[in-house]
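The structure's right below; bear with me while I get my questions together.
A single protein chain has been removed from this complex, and every other one stays in its place.
Here is chain A:
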Amino acid sequence: MTKDDGEMVEEQKKKPCRFWIWALSSVLFRLILISYAGNLNLSSRPEVSTPLTSIRRLAEGYWLKQASMSPYAGSMYHGSPLLLSLLGPLTVQRIKGQPSHLFCSLVFVIADILSAILLRGIGKKLQMAYGLNARLLGLLKSPRDKAGILPCGDIAALVYLWNPFTIVCCVGLSTSPIENLAVILALNGAVTRRVPLAAFGLVMATHLSLYPAILTIPVIFLLGYGLDAPPLKLFLQTRNVESGNRSSTSSASKQAKSKPTAQLPFLWKTVVHFVFWALVWSLCVMVLCRLSLSKHGGLEEMFKRTYGFILSIEDLSPNIGVFWYFFAEVFDFFRNFFLIVFHVNILFMLLPLAIRLKHRPCFLAFIYLAISSLLKSYPSVGDSALYLSLWALFVNELADMKFSFFLFCGYLGVSLLSPVMHNLWIWRGTGNANFYFGNAIGYACFQIVFVVESVSAMLNHDRALKKCNPNHQKVKN
């Protein structure tokens, strides 16, 4: 037994080294791609750069601002003015002989590294919680069981760093690494219970792209109820069975048996603290935006051009989503109606999922992100990169997910065919929009199957835990 323990300790020490080796090699890979692959032309691909995330539009917005015009003039730039003042000066600095926008690429690489480190932090906490819950439920009997728990933090971080979608977004100069960093920051703050950090991450993520606003619900659940855990009923059952084994006639056990439904305590104080910090950060962001845009129309202009642009889907250039094709054909009379339908499509799923998955807020956050990146107005592969790495945080629970190979092949096929269809349509003229749109529909279908299967795998995991419990106790008896 002691030998096994010693071996495991050594293995655990080796793992961090292996993680850092893989992480640094992914950074090196990105740097190589940035310096040598000038012909990849990734920043002009619609899958990578959307009207919201394109660096060329940011550079254009910055030029307009330097020429004393509003950066939103002419419907080129639709992002945050703060991002403009941070990244704008970097887009114009050039070094002889180096590829253009080199400093921006370095910023995105740094954003990716930070996201990976934060994901690792989230994963460590989740793994600890998983181990603790399993021990409380009486499922961990031998050290080998404990070693069987996969290091989900390392896995998620490495999935994020080595995901081809993330690499393509980083090298292709889209601003989605920064948006992903803000979301991961919010989740990390909520998981490690650093309330100002969580509030800051959520406010920045909402400010940069509108959709992370729906993450308020999982973040509040994380701060109020705590980390992901099996449903409370399982713990109560375990306690009842154990106390029943000891003494079946004592009054205490009868009292315990007569209280089958108990609620988890909700920590209102932390949530109020969070709301306070969220308001503080929102105020700061609004003041800074007002300052930056004081000569060019102020906050109204900003809201109209950023959130208004996202919600009204003005730009119908093709992307990997499904809305551009539809809105190119819809009659003007029905346009507002369909806009409302498509946006409510995301909103109406929030409540049922929140009710069903409130004991697993981190998983709820992952599902919300997957749904929003499927149904948002201008999706790109950067959003998929985010939710795929969050999926990897749950490898312990989702080990039995069905169709995993089918989905993997589906994602691979769609991402390879998408540039081909685009080329056939736009450059060669031998295809038409239906080719590309068919590919986008296929991608949406695979994403839907992925989301549905993940949720059902998680619920099956909870049901299996419930079945495991009384059986386990019966065996012990």
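The working rule: contacts are C-beta pairs under 8 Å (C-beta built on N, C-alpha and C of every residue); 3 or more make two chains touch, one makes a residue touch a chain; residues count from 1.
Convention: contacts and distances are computed from a predicted model.
This figure omits one chain of the complex; the name its UniProt record holds, of "GPI-anchor transamidase", "Radial spokehead-like protein", "Trafficking protein particle complex subunit" or "Importin subunit alpha", is "GPI-anchor transamidase". Set against the missing chain, the residues A:Leu24, A:Leu40, A:Val92 or A:Val344 yield one that touches it, A:Val92. Only one of A:Ala67, A:Ile95 or A:Ile355 touches the absent chain when the whole complex is considered: A:Ala67. Summary of contacts with the chain left out: across A:Leu40, A:Leu132 or A:Cys284, the touching residue is A:Cys284. Within the entire complex, the positions of chain A that touch the omitted partner chain are 63, 66-68, 74, 76, 81-82, 85-86, 89, 92-94, 189, 194-197, 200, 281, 284, 288, 291-292, 294.
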